[in-house]
Every structure is written in C-alpha cells, then in structure tokens.
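Down below is the structure, laid out as structure tokens.
Of the protein chains in this complex, one is absent; all others appear in place.
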Amino acid sequence: MRSLFALMLAGYALGAAAAVLRPGGRGGRGLVAAGAVLGGAAGLALALQVLLTGTPFVLEAPAVLSIADGLLFRIDRLGALFLGLVGFLAVPCGLYGAAYSEGYEGRASLRLLGALLNLFLLTMSLVPCAGNVLTFLFMWEGMSLTSYFLVLTETDEPETVLAGGWYLAMTHAGLALALAAFLLMATSSASTTFGDLRAAAPALSPSARNAVFLLALLGFGSKAGIMPLHVWLPRAHPAAPSHVSALMSGVMIKMGVYGLLRVGLDLLGGGPTWWGALLIGLGALSAVIGVLYALMEHDLKRLLAYHSVENIGIIFIGIGAGLMFQSFGLPALATLGMVAGLYHTINHACFKGLLFLGAGSVAHALGTRNMEEMGGLIKRMPRTALFFLVGACAISALPPLNGFASEWLVFQALLGGSAIPQPEVAVVMPLAVAMLALASGLAAACFVKAFGITFLAIPRSARAEQAHEAPRSMQAGMAMLAMACVALGLLPFAVVPILGSTLAGLGRVTPAAIELTRSLPLQVPGASGQMSPPLLALGLVVLLALLPLGLRLLGAERRGRVGDTWGCGRIGQTPRMEYTATAFAEPLRRVFAELYRPTRDLSIDFHPASKYFVQSIAYRSEIHPWIERLLYNWPLRGIRRAAVWVRRLQAGSLHLYLFYLTVAFLVLLTMARWWR
Amino acid sequence: MVAIIGFALGVSQAALALLLAPGLVGLVRWLKARLQNRRGAPVWQPYWELAKLFRKEVVVSSNASWVFRAAPFIVFASTVAVALLVPILLVPLPFDGVGDLLVVVYLLLLGTFFLSLAGLDPGSAFGGMGASRAMTVAALAEPTVALAIFALALSAGSTNLGQIVARTMSGPAAVSPGHLLAFLALFIVTLAETGRLPIDNPATHLELTMIHEAMVLEYSGRYLALIEWAASLKLLIFFSLLSNLFVPWGVAAGLTAGALTLAVASLLVKLVILAAVVAVLETRIAKLRLFRVPELLSVSFVLALLAVTSSFLLR
Amino acid sequence: MDAAFSQLCVLGSSLVLIFGLILLWRRGVTAYISAFMWQSIVLAAVTVVVAHFGKVPELYWVAVCLLLLKGIVIPRLLRRMERRFSPERELEPYVNTATSLVVSGLLVLFGYAVTRPLVALSRLPTRVGMPLAMGLVLVSLFVVISRKKALTQVVGFLMLENGLALLAVLGTYGIPLIVELGVFLDALMGFLVMQIFIYQIHETFESIDVEQLNRLRH
Partner (left out) sequence: MRLFSKILQVGLATEPLPPTSHEVVRLLHEVDDRARRLFGRALAIREVDAGSCNGCELEITGLTSPVYDSERFGVHFVASPRHADLLLVTGPVTRNMAVPLVKTYEATPAPKLVVAVGDCSRTCGVFKGGYGVAGSVDQFVPVDAFVDGCPPEPAAILRGILAAVGRR
C-alpha cells in the first residue's frame, strides 16, 4: 500500500515536473498525460485495495507543519471510494488531455495547464485521504486554488475572469464555513484528528451539533453546487478546458458530498430527522431547478454544468433519505438511501465526465459551444457521437445504463418512506419521488435536445460542415468512460455490496444491515422491489437480434431508397428550416414561465409600402434566473458598500499600515491574556 | 423444467399481447366510427394495414443517420420487453424479478427518447416539433406515474407487478379510495402517453396539431409498421396495467385450463370496456390546446398525490 | 361492516374533494355550478351513509335538507344569476391553473397533517374522511382568494360551507339538527346577501370582475 501511495504521488509529481520542464511538443504532452495516468491508476489501485480488504491505510508525517498536529493520512473505505473516483477519472481525462491540449501549443498557458492539472489531481486525491483537519483543509485549499487557476486558462476572455471570480468567492466562503464547523467540533476534543473529533462528538450539545451540521452543509454544499449555492458552477465549468471541466464536474464537486458525509455521518454520527429532511428538500429543489435551467441553455457545456446541479440534487436526496431513516432507527433503509446516493455519485462521475469530454471534442472541432451552430455531427464525428449518446442515455436514466441503476435505488429508498412512523414527516418522501421523477423526465427531454440538435440532422453552420473526428487519444478517453457507464449499469449487484461496506461503522448504521445478496436480480434489503439489469439488457439484445430475423420470416420487404426529407413539396432544404434548440425547449419554457420569467423583444420592420410585407423580424428572448438575483444581489450590494468603506483605510502610506499592524498585535495580545 | 415452463408462459403471454394489440386499436376506431354514425372499418383493419406496410419499400431521408434506422427497432424491442414484464393473463409472472414498475416506466421512456431523436434526425421541422412536444408531455407525465407507483407500492408493499397483482387479489378490500384515485390519475396518464384525445389526436391530418404523428411523419414501410405496432402494443400494455393492477379479477393464479380461459375472457372483457370508455371520451371531448395539457397533467398529479396521502392514512 | 362504512365515507369524501378541485381546472361558470350541485348530492349521500351505519336517524332529515337546498334550490338560483350576467368565462386567475392545482394538492397534504391528531383521537369509523373534508375547506379558501369573478367566489364560499358540513357530519355524526339548520339558514342568508352585492357590482361596473372593485379606492 505504501508503495502504491508513493507511486501515486510520484506519478502526479512527474506530470507536473514534465509540464514545467518540457511543456510543448508531442512528447512533452505525452509525458504530462503519462504522469496523470500513472498517478490516477496508482490511486485507483490503492483505493481498490482498501475497499476490498477493508484495512485502512495510515501514513503520518507529524514533522511537516507540526504546529497543527502535522500531516496525517488515513484512508478508510469511505475515503478510498472517493480516492478511487479521482483515480478512475484521472486516467481517461489525462489521456484525453494529451491531444486536447494541443490547442494550447505555443501559448504560455500550456505549461501552466499541464502542471496545474497534475497538482489539481494530486491535491484532490489527497482530500479524501486526510486524517486530520489540517491535512484536509490544506488539501482542500490546494484543490480549490489549482482548479481556480485551471478555470482561468483562457484568461483573454472577460467572461472567464468573471467566472473565476465567482468561483473563488464561493469556494472561499465555503472553506471558511467548513473551517468554522471543524473548529466548533474541535473545542472539546483532544486533537484535531478525525478519530478524536469522532470520539468527542457525542459530548457536544445538540445545538452545537446542529450548528456544525449547518456550517458543514453550507461549506461543503457550496463546493457541491447545491441549489442556492450553485451560482459559480454554470459559470466556471464551461470556462475551463474540457478535461478539467470533466474532472471538476465529475469528481471535484463530489468532494463536497464527501465532506458532508464525513462530518455529518462519520464524525457527528447522524442527527435529528430534520437534517435528512433538509437534505432531501435541497436535493429535490436542486434536481428540478437545475434541469429546468439546463433546458433553456444552448451553450453545450453550460447545459452540462446545470445538469451537475441536478445530479448533485439526486445524490443529496439519496443521502438525505439515508440520514432520515437513520434518525428513525431503520438501518436497512438508511443503508439503502446512502448506497443509492453513493452509487449515483460514481455514476455521475462517469457519465458527466464522458459528456464533458464529448462536448469538449465538439467544441474542439467547431470552435464554438453554441448548439445552434452545430448539427449533423454524427456523420462527421461518428465515434464521438456514439460515446455522447451513451452518456446522454445514462444521464437520462434509461435502462440498462448506470444512471438508471442508481436512480432506481434512490426511488426504492424513497418508497421505503412508508416505514416511517410519523406520516407528516414521511410525506417528504412522496413529494421527493414526484420531484425526482419530474427531474429525470425533464433530463431526458433535455438530452434529446442536446444530442439531437448537436449531432443529428444537417449542419447549421459552415463550421459544423467542416468538423472532423477527434484524435485517437481523445476517443480513447471517452471510450473508457462509456464502457464504465455500461458496466456500472449492468453490474449493480457487484457494486452495491462494496458501496454498502464503505458505510460500515459510520454513524449509527449497523454493519448487520449491509449484507447484501450477491444474486443476479438486484435485491437490496429495505427495497420494495427487485430488478436485474443484466437480464434486462440480455432481453433487449435478444429482442433486437430477433427482430430482423422475424421481419425476414414475415416476408417483409427489404428494399429501401434514399430520398429528400419530406417538406410538403418545397424545393431545397436549408439548415434554417430545421427545428432549433430554442424551439425545442419552447413548450417547456411556456409551461414553467413563472419560473423563467422570460423577457421577449420582438421588432418587425414593415415594408414602407404595405404592412403586409415584412422586411425583417428581430426576436430576442432572455431568461433571468431571478432566484439567483434575489439571493445574491443584496449580499453583493452589502459587500460593495463595505468595500467602499474599507477603501478609506487605504492611504498608501507605509506608516499607516504599520500602525494597523501594531494595533492588531496589541489587540491579539490583550485577548490572549484576558479573554477567556 | 419449471423454469422452462415459466419462460414459455411469459413469452407466450407477451406474444398474445403482441397479436391482440392491433385489434385493440381497430376496436377503438370501430367504436368511434359507430359513435359518428359511420359504418367504419372492421376491427381487424389494423392487421391489414400492418401487413401492407411490411410489404412496402422504405424511403429514408438523405439527411438521416443510423439513429433514424435503429429507432424503430429500439422502440419495438423496448415495448415488447415491457410486455414481458407486465401481468396480462397470469401471476406469478415468470420475469417478475427482471424488472418492476419503475423499469417498465423507464423502458417506455427509452422508446420515447429514441423516437424523439429519430424525429429530429431528418432535419424536418415537423419531426422536431413532434419530438419537442412528445418529450414535454412525457416529462410532465412522469411525476404522476411515479406517485401512482408510490401509492400502489404502499398498499401492496412491492413495486414488482406480479406481487402487486397477487396482493390486490388476496386483499380484503377490493376497491379502496386510494386505488380509485390512483386509477384515475393513471388513466389520464394513459391518454397522454398513448397519444389519445384530449392530448393528441390519433386521426389528425394537420401537422401543427400532431404529437406522435409528427414524429413519425418521415417513416415508411417496415419502419412505420414497427412503430405503429409498438404504439398499439403500448396502448394494450397501459390498458392491461389499468385493469390488472386495480381490478385483478380473473387473472389466472394457477395453470389450469379453466383459469386460463377465464383469464383470457376477463382480459378481453376489460379491454373492451376500456376501449369503449376511450371511444366515448374521444367522441365527447375536443383536443386540448397544447398549453392546457400541463393543466390536465397537473390534475392527474393532484389525484395521484391524494391517492398517496389516503393510502398513507389507511395503512 | 365498519370497514365498509369507513370505505364508503372516504370514497364519498374523496369525491366531494374532487368536485371541489374541478373549480380550479374548468373555466366555465356552468361547470362550476354543476360541480357544486354534484358535490352537494354526494355530500347528502355521505350523510345518508352516516345516518344508516351510525344509527343517527336525525341525519336523514339533514340529508334531505341538503339535497333540497344545495342540490336543487341554490344551483337553480345560481344558474339564473349566470344567465343574467352573460356567460363570460373566468378570467385569467391570479395564480395559473397548473400552479393552483399543485398548490391545492399541497393544501390537502397540509390538511392531512393538521387533522392528524384529531384523527388519532377519534374512534369513529368515519374519521379517515376528515382530512379530506379539511382539505376541501382549505382548497375552497384558496379558490376564494385566487379567483377574480364574484360568481366563482360565491361558489367557492358554498363549497367551503360544504366542507364544513362534511367535517361536522364525519367528525361528530352531525351537530344537533337545530344547529345544522341554523348553519343552513346562515348560508342561505349569506348567499342572498352576496347575490345582492353581485347585482350591485354588476350595475356599477357592467361586469362582475372583482378586480374592478379596486377602482373604488380612487
């Protein structure tokens, strides 16, 4: 284990070093990618070892940063799961990046991109390995900073800088809150190692526990992108290079989930019912509103970013249900909910990573992310199209792919709500069921739009006509993730027990409830139904194979002919006659008009001679996320006002600054002596 | 041996559904014709139409890709797969462990998903319009379906179809208010999902009012035949779900000849009753404007919500 | 026996509630009036059921009164009023239809939550219908708040009254007959007063859109 850990560190370090020393050229990019792949693979192997054997891996370095207990790494199963996730995505994204970063050749940012990518992966891998508060926060901050600079890779665009600003503000606010949560817990504990915190947690007063939970929820929720805290996500993710977006959306936001689980479930050991209910409520809200905004989005990567909000919502619903069942002392159902959430975490990493890589290939080939300029790419980029389709089916929860397996588990967990003795509390569950179903239906609609408009029909612009298939290494990255989507969909009976084992010993979930049957039909204790994805897939494949045979037996005509698209006899077809992405989403925009509050601006220029002849029509419609404005405008205004006030302190005089320092020092001394 | 018999039973049940499905559509059409004081086409007319379509050539748009060619097969296969999972004649179902009600719902969504993609594929505005509307209706119907499943699972303790039917058959109270409300909710969803009035007009010739028709406007020959057959099978599946989940009288619990005959007879009676209800309804009401469809679906949503709450209370 | 009794009660109450929901879904006043009529008839039927199974013969009289007054007389009066004011449709309400349906669904849920302690206390076989009656009360209040036309509001008030009557019948097997009659008379008086108001509003504004009343401020 120790050697694997070392190999992981070495791999990432190699990648970073290679990027700094020899960034350009095929070989240089290859070395950077090799570092990421090596590090990722080692991390994955280490994680698998911990997951399967169950023996935690511990590494102490008390000498480093010894003032605050030093660095401590301790990988238990829960941590290993998230470590494995990072490694699992690092490999395809690293491969993909080798060819993708060719676009940055000759620019200064290539060096930064390679180095920061490896450092980002390194720090992100170490977050779930942390064994004490210092290590955790140190790695967390490293992850946040490196990803911030990765977002800024294309600095020349003003939008990117703004996106980076949002991201930096949100992530640091989150860090502060998480720090506060840890400090609150540490008041009564011997040291800041997680073990001591866990031991001291029961002694905390209920209000302190609640405060810790809320602080952690806000802090980690802002990283995860849960509903009111999601604002940075659709801004920052599209701005980053695509393989970085894939990593950010696929795994980095999952670190928020990890943090919440670590604090809420592991360290605090669960809490009152309203914790779970709050998570379910926030999750359901995120799921529905995230997908609704995604539907209106025509920037392919922003669309995917909004879908991350949706999927984080689904994960939170699962985990919230788990916490809620736990508070009622229903271990089997609690495990089911948590496992559903964790399963969706993995699945989302796979398909969202895949979709971001696919979107990146398209953007790479076309030089635009606007869906209205795409179209017809399935003929020009057939492989990318196929991989993207797999991802689209998976995220739309279509059987037998992985999205369905985990959403099925979430549904089953929620259906268990009838076991809750208090109906007025249990009512949360059917409402969440309805919201989840709505979200998944809308997600399917959204991905019909995303795939159909991007890849099908005829090209909508000259750029789309001249598109070319992505290079081999990018294809390889996508292929790996597509296969993972299929495998995770077919093998839930193998995955679920492993996920269940990560929960053993956390909080009040008793290990007895985690023994899951390894039979072919997925039969989870607590779930009120069973299904078998492999048999389902087998059935579908057999039916699909039998169909042409049956048609031949029926004596069906086999001749075919290629003709024009039927257009009521009109002559010639241009891309302008096609259905656009905006038009596709129009019915839903009408239905949810109250939420979108679109502004319309229609101006028609009539012919001077007669108003029956139109010279030009200009139509503009915009959607303003009013919830965001409602929530963020007044704090922003407040901050601005505070900033204006603070500016007065700035005089540029060195003596003044020294004076401030002295005053601060005196205040600190006074506090240290008398404040208790 | 038992497994083989079960397998054969499951397959033959689905095959029966597949064979009956076009007749069901023909029956609704015949009843509607009679209600319009017309003589109407015979009940078996859809069989002739399918036979004819299978013998015609296929014209495919030059813009279309493999998605367009694969979609009819995926739609048909997923619908037949659903037919294998749904109780039509007998319980316990041989394939009960393979999928539950949620699987059924999402398999049907799989078909709609690919059909919508195929609608977009040739680049025709009609297809795009149909796809957009079909996905809108499907997405908005989803919460109702999920809540109705919740209500059923609450009273039966399982989401697996065979078990729900078995539980309802053995239960003391045949009709509880929760069941009634869930039935109404699912009935509205059935109309929406199978493209009947007042959501979609199956007999329309005007492209602008179409949903399902607009999506398949580009299909011809055997592709069209597969899609139409699958659509009629979907209607039969929804009808038998409505009848067997809520009124499981006559569903065979054993393998005796008498029970099976009774099962077939009761299935036919139930299908005829539901077809008559749909035909009368389609004669009585006009198609809704597209933007009032969400209102109808929210009615069904409220009904399903009431079903869940009353099931909660009667538990 | 008891099982059938409570089933019938819940069935009746759900029907009463569904007729209440029609107010939110349909747009024509004619539909509202017939919904109210059918609701009252079902209410009378529920009362008969309670009278029969609960062995409270006075309730038969209540049922007859209900049927006569609310099933026949008031709908007829309403129809006459409607004919007078031209069949103008309900205007776009303050809250759109889909949203108000969802809101009313949530209100019913709230009704369940509120009446839960009551239901838990009661031992009557009719208790399971009480949340639905409470739901109807809340939904009718919502109708009164969110609709614009005076006639719709009148129907909303009448349905509110129906909800209260249902609650009384299910919760206590009917308050004593005399109180019941008093309530009826009250409702009738209220109805007449509202009728007069509506005539007045109509004469002043040539419309019975309640929003017009805003003009009185100026």
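Letters A, B and C mark the chains as written, and numbering starts fresh at 1 in each.
Here is the rule we go by: a contact is a pair of C-beta atoms (placed from the backbone, for glycine too) under 8 Å apart; a residue touches a chain by one contact, two chains touch by 3 or more.
None of the values given here were measured: they were computed from a predicted structure.
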| item | value |
| --- | --- |
| Displayed partners of the chain not shown (whole complex) | A, B |
| Contact residue for the chain not shown (choose from B:142, B:218, B:282 or B:295) | B:218 |
| Listed residues A:203, A:571 or A:672, member touching the removed chain | A:571 |
| On chain A, residues whose C-beta touches the chain left out of the figure | 559, 561, 563-564, 566, 568-571 |
| Touching residues (missing chain, whole complex) on chain B | 33-41, 45, 48-49, 51-52, 55-59, 204-207, 210, 213, 217-221, 224, 280, 283-284 |
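Note that in this section only the chains that are shown with their structure count from here on.
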| item | value |
| --- | --- |
| Interface with the most contact pairs, given as the two chains involved | A-B |
| Chain A and chain C: spacing of chain centres that average the CA atoms, whole Å | 49 |
| Chain A residues counted as touching two or more neighbouring chains | 423, 427, 591 |
| For chain C, residues contacting two or more additional chains | 98, 109, 112 |
| Touching residues (chain side chain A, partner chain C) in the complex | 423-424, 427, 431, 591, 594 |
| Residue ranges of chain A in contact with chain B within the complex | 375-376, 378-379, 389, 393, 396-399, 404, 408, 411-412, 414-415, 418, 423, 426-427, 430, 433-438, 440-442, 444-445, 447-449, 451-453, 455-458, 521, 523, 528-532, 535-536, 539-540, 543-544, 547-548, 551, 554-557, 559-567, 573, 575, 577-579, 583-588, 590-591 |
| Residues of chain C that touch chain A when the two form their complex | 96, 98-99, 109, 112-113, 116 |
